[in-house]
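A single protein chain has been omitted; all remaining protein chains appear in their positions.
== subunit A ==
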Amino acid sequence: MLTIKKRARTSPAVLAMSLFAALGLAATGCSSSSESTSETLAPEVTTEAAVETTVAVEPFRIAVISPSAKNDSAFSQSIFDAVTRISETMEVEIQVSDGLFVVEEAAKAIRGYAEDGFDLVIAHGSQYGGPLQEIAPDYPDVAFAWGTAVDTFGLANVSSYSVRADQGGYVMGVIAATLSAAKNIGVVGPVEVGDAKLFVDGFKSGVGSKDPDVKVNVNYIKSFGDVALATEAATAFVANGADVLTGTAQMVVGAIAVAKAEGIPWFGTQSNQTALAPEIVVASQVYHWEVILATIIADVKSGVLGGKTHIATLANGGLVIEYNDAFKLDPEVKALADKTIAGLADQTINTGVK
């Protein structure tokens, strides 16, 4: 029987297209999975006994998946800073996959870490809820944490975490009302959901509690990443007379740049944004997720893998107002802000945000 073998020849065009696509995908992948950082971080120990104890303990393995860069000075940095702070108190192995704004890629990373047997897989982004709901039941021995969210899907191995961003927003609003001579404040928001909405609503409430005559306009630009549009939103606020600005999510770097150029006070949230513009950042509401993570880790070590919702607040230290010392804030205003923080913590003050 005659067999004709065809020798396949790949054309240069096909090769070129494949090369381009491969290069692109490799680079895109590079920015996520291969950018993953693996670190085993141990706390400083001072006694021999402590050393012996530390060496004997297996590191607690934590994986973090986040939508933007771990150094975005906003949402993703807040969780990266938190696991770094956790590493100062216990022996942990940390892997970070950041820049996964494509949910399908994040889902692959979540499953990959679960497959690798990590003790805790943190899906840091409310958009990751769908895939997590599908993946978590496949790995009943792995603990998952998901935020910012309050739903555990009724799964015993999923914890959710969120933040009372309205509390910090309220404090910022009280301060902002005292700084706005024009009684006109602009807020640049991403999408009207989650902690962004909480922060904005709390901010408005805080301004109103201090001075109801101050106008607060909010522009949700419907994007977490469009820096140019955030820049233009801030520019429009300034052109319309705003003399204090704030905003939330990673695209606000553009708005901060406008505030810096115009010399307008700025209030940060999620991470400490002082480094972005030390001249104009008044204070930042900072998420200290390590308070929440410490509880989740303790639960996991005791065999409780999930099923709980954890909320960071001013009272439990998961939410902290960090002032920028370089900004000359009137001591009376600072005292008022501190009093407001104390009132929110002991619940004698309510933000009014539901």
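Basically, a contact is a pair of C-beta atoms (placed from the backbone, for glycine too) under 8 Å apart; a residue touches a chain by one contact, two chains touch by 3 or more; residues count from 1.
Assume contacts and distances are computed from a predicted model.
Novice: One chain of this complex is not shown here; going by its UniProt record, which of these names is it: "ABC transporter permease", "M67 family metallopeptidase", "1-acyl-sn-glycerol-3-phosphate acyltransferase" or "Alcohol dehydrogenase (Cytochrome c)"?
Specialist: Matching "ABC transporter permease", "M67 family metallopeptidase", "1-acyl-sn-glycerol-3-phosphate acyltransferase" or "Alcohol dehydrogenase (Cytochrome c)" to the record, the invisible chain is "ABC transporter permease".
Novice: Which listed residue (A:Thr84, A:Gln133, A:Asn217 or A:Thr295) would be found touching the missing chain in the intact complex?
Specialist: Answer from the full complex: A:Asn217 touches the omitted chain.
Novice: From the list A:Gly125, A:Gly186, A:Gly206 or A:Gly268, pick the residue that touches the absent chain.
Specialist: For the chain that is not drawn, the touching residue is A:Gly186.
Novice: Of the residues A:Val158, A:Val214 or A:Ala233, I need the one that contacts the missing chain.
Specialist: Selected residue, touching the omitted chain: A:Ala233.
Novice: May I ask which residue of A:Ile256, A:Ala283 or A:Leu319 touches the chain that does not appear here?
Specialist: Residue touching the chain left out of view: A:Ile256.
Novice: Residues on subunit A that touch the omitted chain in the whole complex?
Specialist: So the residues of subunit A touching the unseen chain are 12-17, 19-21, 23-31, 35, 68-73, 98-99, 101, 186, 192, 215, 217-223, 225-229, 231-233, 235-237, 239-240, 250-251, 253-254, 256-258, 260-261, 275-277.
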